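Below: one structure, written as structure tokens.
The complex appears here minus one protein chain, its other protein chains still in place.
A, B and C are the chain letters, set down in written order, and residue numbers restart from 1 in every chain.
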Amino acid sequence: MDWPNGAGFAAAITFDMDADSLIHAAGPDGWKNAYAVSMGQYGPHVAIPRILETYRRLGMKQSFFIPGWCVQTYPKAVEAILEGGHEIGCHGWIHENPANRSADQQAEDLDKAIEALAAFSGYRPRGYRAPVYQITNDLPGLLLDRGFTYDSSMMADDDPYALDVSGRKLIEIPPHWGIDDWPPFAHYEEIGYMMPVRGPSEGLAPFFEEFVAAKKDGGLWHAVWHPFLTGRRARWQVVEEWLETALTEGAWFATLGEIADHSAKLDAEGGLRVLPFPAYEGPQT
Amino acid sequence: MDWPNGAGFAAAITFDMDADSLIHAAGPDGWKNAYAVSMGQYGPHVAIPRILETYRRLGMKQSFFIPGWCVQTYPKAVEAILEGGHEIGCHGWIHENPANRSADQQAEDLDKAIEALAAFSGYRPRGYRAPVYQITNDLPGLLLDRGFTYDSSMMADDDPYALDVSGRKLIEIPPHWGIDDWPPFAHYEEIGYMMPVRGPSEGLAPFFEEFVAAKKDGGLWHAVWHPFLTGRRARWQVVEEWLETALTEGAWFATLGEIADHSAKLDAEGGLRVLPFPAYEGPQT
Amino acid sequence: MDWPNGAGFAAAITFDMDADSLIHAAGPDGWKNAYAVSMGQYGPHVAIPRILETYRRLGMKQSFFIPGWCVQTYPKAVEAILEGGHEIGCHGWIHENPANRSADQQAEDLDKAIEALAAFSGYRPRGYRAPVYQITNDLPGLLLDRGFTYDSSMMADDDPYALDVSGRKLIEIPPHWGIDDWPPFAHYEEIGYMMPVRGPSEGLAPFFEEFVAAKKDGGLWHAVWHPFLTGRRARWQVVEEWLETALTEGAWFATLGEIADHSAKLDAEGGLRVLPFPAYEGPQT
Partner (left out) sequence: MDWPNGAGFAAAITFDMDADSLIHAAGPDGWKNAYAVSMGQYGPHVAIPRILETYRRLGMKQSFFIPGWCVQTYPKAVEAILEGGHEIGCHGWIHENPANRSADQQAEDLDKAIEALAAFSGYRPRGYRAPVYQITNDLPGLLLDRGFTYDSSMMADDDPYALDVSGRKLIEIPPHWGIDDWPPFAHYEEIGYMMPVRGPSEGLAPFFEEFVAAKKDGGLWHAVWHPFLTGRRARWQVVEEWLETALTEGAWFATLGEIADHSAKLDAEGGLRVLPFPAYEGPQT
């Protein structure tokens, strides 16, 4: 894939600032679970300032996906993100699973989330990532109706591709489980996610190996991290040290919005893989 | 075990091209799960061309097990596999678990799958691997009735052995969990398979260690990989680099069909271990 | 964060001496499970003397959190802990999950546990850690009513912080899943905790990496270990060897009680982060 200004490959760190939305989305008693709430609070209170300071020092602008409820609950963290010149994208209202919601409810959740983000940022989000990647067949159309440029919830390629949603195009910037920090770090019995937590260097090594692979292929490296996981002290020190050299490897570090714009340009020139969406109109048997 | 042309040991990489069949087999709503569908689509769209290019460059012919539904859904990937001179084997209709189907249904699934494969390849498949290895006591007979030479779903040996199915012989080319890429890489909550994803080098190291062990023993090394897992960018780079040297180690790299033919020859000479099948005629208490 | 006497950072090893309380808390038939009981007995019978001997030799005073039932069931272990000059803290009555108990029941459990500890130690515990970290919105108030100085069940920071519980302050000394020995070592099907047990060095390496990170940040390193896990022979040898050098790194090794006192002093000077508690008064949607 071609990248702007002759960059050999592209790179993006995205943070999903879920905070404690997860425990509330898991059931009506989440607010009573002080431990789970505290685990999520770590993100906006401690990790976000730490991450932003690193980005500031290194001159990076990156993307953050934030549920609308989190924007309202943690305004200071969101303001600091915006002050740093970073992009904020939509990540549902309160990390609800779209697959459990009707098409109408999905639209409502989306509108509520967009409104919350726009009220803070002054602009409507252009990118979306579905909570737990659970994007539905309804969402791409709903996103296009609302002016979104890109989604980042599907895994059908290493590099950006385009979804043809009944003739309209939505850019997809694909994550995958090898570059997501839930497998190495999430230990969260309340939501059924019991991974054997790895050490900081050990858990992050796969991400750095993926970075080298993206460089070799001239592709996109794209991390999906969470402030309360990878933003923890010892882990972020590992990331920070790695970034010092990673930034010198010739990658175009960009926000997903910038990568989406570049991808859309390539698509207009016919230079992007296009997949029809949805893949199916009914059950496959 | 003796191998053709004085080779010291044998080696085979098999890919089960499940694509998104898994999510459809998991329930009637699979088509609505755009994320899970996309995770599977990666295989035929991105990984298969990558794998085939490596095989072409290195002059390798290997085996692919493909559900019938996938053949019809991803014809281009299957055509490319066939153009490369590789073997295609049967992997059920839509990755349904044979253990949940009656003997008649298993026969129907098999016939439907054979027909789909034959329509593309021009030949009836000679090899079978049960989805999730869930081979039943019914299947070996059904396979023999349909002219199959071998199965690759059972684990009673490191090297090929023969099943004596009421006097008829079916060659078994055994996989096992130490050479399957689900344990290191599968993170698929929708089908209850939540492994802590390992890094590319780390997750593949066990396979390479098994290769050395097979060499030492003069046996068969046999990998069971999936395009959407091991065919991902960073992982396949590790495999590709490894193959460069692995091909120089004196192994007979072959398709499972070739290995089955060789094994059948050995069996005719009494040189293969034979196990009666099925092992039991009723409950063991 | 500033530490006493010019220490560059702070460190504490805490042991939760759960013994076999876990299997009794899991259901009324726990006493019949001789294997699970024995796994827990290892703690007070074998690990505690081993740990205390190391602490004695190295001149360390550390904290142990002990359910009241364990104090009564394993008096010799508790006496040895007290003789060593270590702190004992409250860890529920019989490792019951506070979230499954009413506010009144939580108060009863607490009083029963305090009484059991005070009967042995001659002092009321000043610190509390909720079983399985499941602290409720009720507990901080109940703890303050009973004269507790600190809790150690919440994860909203790396370093100590203060909870403002309707105007009263409770010091929080936060654990987190990266410094807890359940993820690397717990294999306990009876309570649904099936981690893939790691080797001694491998499982402990993350803790030591966290120690280095705390040093770099001038923060608090704080391990949450269990006698029947990290106190096992091979694992404790690894810890013991590590301690020999860790003690020379300039950390203030202290009990959580001492760290809480220091933190309270900082808080009185306005030098501690304060979080209102509880975070919410009702369901978040």
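Worth pointing out:
Criterion: a residue touches a chain if its C-beta (ideal position, glycine included) is under 8 Å from a C-beta of that chain, and two chains touch if they have at least 3 such contacts.
Just so it is clear, the model here is predicted, and its values are computed rather than measured.
Note that the undisplayed chain, when the full complex is considered, contacts B, C.
Contact with the undisplayed chain is limited, among B:T14, B:T73, B:S153 or B:Q237, to B:S153. Checked against the full complex, the candidates C:K76, C:R124, C:K216 or C:R233 give a single residue touching the omitted chain, namely C:R233.
Across C:G199, C:G250 or C:G271, the residue that sits in touch with the chain not pictured is C:G199.
When the full complex is taken into account, the listed residue touching the unshown chain is C:D20, out of C:D20, C:E87, C:D180 or C:D267. Residues 99, 130, 133-137, 139-140, 153-158, 174, 176-178, 180, 183-184, 193, 195-196, 198, 205-206, 209-210, 212-214, 216-217, 219, 273, 275, 277-285 are the ones on subunit B that touch the missing chain. The missing chain lies against subunit C, touching residues 20-21, 24, 28-35, 37-39, 41-42, 45-46, 69, 73, 94, 185, 187, 194-202, 232-235, 237.
Simple rule for what comes next: only the chains that are shown with their structure count from here on.
Judged by shared residue numbers over all numbers used at their interface, subunit A and subunit C contact each other through mostly different positions, with under half in common.
With centres computed from CA atoms alone, A is the chain lying nearest the middle of all the protein shown. With centres defined as mean CA coordinates, subunit C is found 34 Å away from subunit A. Multi-chain contact residues of subunit B (touching two or more other chains): 196.
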